[in-house]
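Every protein chain of the complex appears in place save one, which is left out.
In this document, chain identifiers A and B correspond to the written order of the chains, with residue numbering beginning at 1 in each.
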Amino acid sequence: MHGHQLAGAFLDAVDLLGTFVFALSGAAAGVKSRFDLFGLMALSFAAGNAGGITGDVLIGAVPPAAISDWRYLGVSLLAGLVTFFWYPNIDKRRRLVLLFDAAGLGLFAVAGTQKALIAGLNPVTAIFMGVLTGIGGGILRDVLVNQTPTVLEADIYAVAALAAGVVVVIGYQLHYPAFVVLTVGALLCFWLRVMAIYRGWHLPVAQSQNRRD
Amino acid sequence: MHGHQLAGAFLDAVDLLGTFVFALSGAAAGVKSRFDLFGLMALSFAAGNAGGITGDVLIGAVPPAAISDWRYLGVSLLAGLVTFFWYPNIDKRRRLVLLFDAAGLGLFAVAGTQKALIAGLNPVTAIFMGVLTGIGGGILRDVLVNQTPTVLEADIYAVAALAAGVVVVIGYQLHYPAFVVLTVGALLCFWLRVMAIYRGWHLPVAQSQNRRD
Partner (left out) sequence: MHGHQLAGAFLDAVDLLGTFVFALSGAAAGVKSRFDLFGLMALSFAAGNAGGITGDVLIGAVPPAAISDWRYLGVSLLAGLVTFFWYPNIDKRRRLVLLFDAAGLGLFAVAGTQKALIAGLNPVTAIFMGVLTGIGGGILRDVLVNQTPTVLEADIYAVAALAAGVVVVIGYQLHYPAFVVLTVGALLCFWLRVMAIYRGWHLPVAQSQNRRD
């Protein structure tokens, strides 16, 4: 029981931290598009919570935690306010934003997969829910500011979330402690994204020449 | 009981009127993008009902009223037809469309908040549902015609819906009659939007200079 509560608290913390860093990315995108304070906070909320809301709706957990639990709204608005008042700093450290985004992807991918497993879904579906939770916020953020989602264009993005989900499923089957499994999965996803950003790792792109590198 | 029925009928009327004016805004956007008659009606329906459908799905009220109650479809198609045959008039009175949009925002914000309160959600969540219901249709309309949602760019838009939701929550807690509370809330939202449109009221925008006006 105590272990379950600890695991639940850890899962919540992972979820809220992911919400915060994704909300930061949404707020930064909103500043670039010159939204006002409320628009900024709306985009922060959308980016931070679209993935989680989608996941909850798909497993029938309504109203979604992001709507009924005020901490998600609070964390999102905090990210919006922080960005609004310290935007110049965040702007200068664009690389930092990319790293936040990578961290959010990993955190949401493991949290989404774990939640789906706890809800009794099978492993493949659970990984799938993790990927959706991880990429959902970024997709809505980019659609709202009228860009092609970076999720679809970026090098090794959804596949990094997939890798994190696989780690969580394996750890869950082997009954490893949740905080170890979630941490390892999130770090793996984060590391893959960092390699893609700094080292240019990427997946093959279809071409007329049909290059398969 | 009689009072409840009256309140329910009033809530329905508010909802349908909101659907109609938002559907008008969707149809007008569709005409500008040169959609055919069916595309126009599809966009009318999307703009008029996306917010309500989202709200219903999030509180687990499925199938949503906008799908299962034919009046929502009827009102939406009526707006599409009206716009199709009298478009030149609506076009000339662009200011009128903005006012319709402002009215729709207020009507949906109060209806969404009230529905969430009746469904037993807490006040903060209920206000939140009201804002989502109010802005959802406009967001989908703008995404579908490939524009950045005016909701995010406009001066005092979501915040006006927020104000309406606060009025509804306070009135609900004090057991004031629903038709008074909903009317006051919708009028407040409408007035805030009108001030933003005619007087240029706006919220601060984050800048490199970090202006906080």
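In this text, a residue touches a chain if its C-beta (ideal position, glycine included) is under 8 Å from a C-beta of that chain, and two chains touch if they have at least 3 such contacts.
Remember, predicted model here, so these are calculated numbers, not experimental data.
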Residue, one of B:8, B:63 or B:177, that touches the chain absent here: B:63
Selected residue (touches chain absent from view) among A:46, A:129, A:164 or A:189: A:129
Chain not shown: contacting residue from B:30, B:104, B:171 or B:185: B:30
Interface with the undisplayed chain - residues on chain A: 57-60, 121-122, 124-125, 128-129, 135, 139, 143, 146-149, 151-159, 162, 202-208, 210
Interface with the unshown chain - residue positions in chain B: 30-31, 33-40, 42-43, 53, 57, 60, 62-64, 67-68, 70, 73, 83-85, 87-88, 91, 143-146
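Following the convention adopted for this analysis, only the chains that are shown with their structure count from here on.
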Mean-CA-position distance for chain B and chain A (Å): 29
